[in-house]
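Note that one protein chain of the assembly has been removed; the remaining protein chains are unaltered in position.
This part shows chain A:
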Amino acid sequence: MALAIVLMALVAAAVLFHFLSPWWLTPLASNWGQIDTTLMITLAITGAFFIAINLFIAYCLIRFRQRDGHRAAHDPENKKLEGWLTGLTAVGIIAMLAPGLFVYAAYIDPPADSLVFEAVGQQWQWRFRFPGRDGRLGVTDSRFVSAENPLGLAPNDPRGQDDVLILNSEVHLPVGKPIKVLLRSQDVLHDFYVPPFRARMNLVPGMVTHFWFTPTRTGRFEILCAQLCGVGHFNMRGYVVVEEPAAFQAWLGRQSTFAHGATRTPVAATGAALPAQGKLLAQSRGCVACHSDDGSARVGPSWKGLYGKTETLADGSTVQVDPAYIAESIRTPNAKIVHGYPAIMPPFSLSDPELAALIAYMKTLSDKTVAQAGTP
């Protein structure tokens, strides 16, 4: 009896939770409303089955509970009932599957006039590339990857010379235009996931994957990695800024091409204070995936209290964390390895202003100072 009541209460609680839950789909920002519709059809059909079967069990538990002198029926097989139930289930399944397959057929068929751009994943940061005026992306190969050429473009491929490189983790896209996203990874599996777009796909090293969507409203959306990619997985952040086509074109025009030695857009353009710029930089370049700002242990040493500290290196020698050491550790990380940490940091090519911003930020995380502050 108690179990019957609990089952009914669970059904009631589940329905209530469903309607009261503040946790629900993020507001849609792409053309994939059909995915949401299919989700709702599935929810309605499965919800009905969930309620009906639980209540049926509850009814049986009350009606057919053990009583003195009562004996179970010796039911014969009931082929007819089995047939009906099988048929009903099949109808429910088809009602969910058929619309789902139609949506999927559209999902794997990008419109021919799509704007193409490339998202490149690397532990644990995002970078992007747009084709230049020729409308074609240049060839890439992992052989060409270096600190100066982080996306691995073939130096001699003419088609790649005008490619627009976005070497930080924020990309802009025009609203209302189909976008085909080409996905490439240099190291491990990643997944390009922007919840309000619904659409997504894995990045697989050694091959180029793709998916498409049309952004339907402007705004700044978070890119998440949704395929476990190592210890910094949860901090592999990026942003998509969806804006009016004119604003997008203006933004794209400000970016550098491969031929013109593309570097990141200087964060100083925001006009924020130097430490605040450094903090943004640490997030956009993926530093925070490995280096915490609160002393907690991650892959690399925490930045809290790091500036001015004396670190012990793997070979037993010591070094004071001053601007010169920080610059070296970023540009050639494996030159000096702190004791107890693996030599896994990739070299980063930061500009001098960026480095200054980052160091300014690190200073705010430490109460120590360096005797003779050298300039990097």
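Quick note on the criterion: a contact is a pair of C-beta atoms (placed from the backbone, for glycine too) under 8 Å apart; a residue touches a chain by one contact, two chains touch by 3 or more; residues count from 1.
We adopt the following convention: contacts and distances are computed from a predicted model.
Considering only "Cytochrome c oxidase subunit 1", "Response regulator receiver domain-containing protein", "Cell division protein" or "Phosphoribosylformylglycinamidine synthase subunit PurS", the record for the omitted chain gives "Cytochrome c oxidase subunit 1", by its UniProt protein name. Listed residues A:Thr42, A:Gln161, A:Ser256 or A:Thr364: the one in touch with the omitted chain is A:Thr42. Within the full complex, the residue among A:Val188, A:Ala324 or A:Ala360 touching the omitted chain is A:Val188.
Contact with the undisplayed chain is limited, among A:Leu101, A:Val139 or A:Ala314, to A:Leu101.
The chain not shown here is touched by just one of A:Leu137, A:Leu153, A:Leu173 or A:Ala199, and that residue is A:Ala199.
One chain of the complex is left out; on chain A, the residues touching it are 3, 6-7, 10, 13-14, 17, 21-26, 32, 34-35, 38-39, 42-43, 45-46, 49-50, 53-54, 56-57, 60-61, 64-67, 70-78, 81-82, 85-86, 89-90, 93, 96-97, 100-101, 103-105, 107-108, 122-123, 141-143, 145, 147, 152, 183, 186-189, 191, 193, 195-196, 198-207, 209, 221-222, 224-235, 294, 296-299, 333-334, 342, 344-347.
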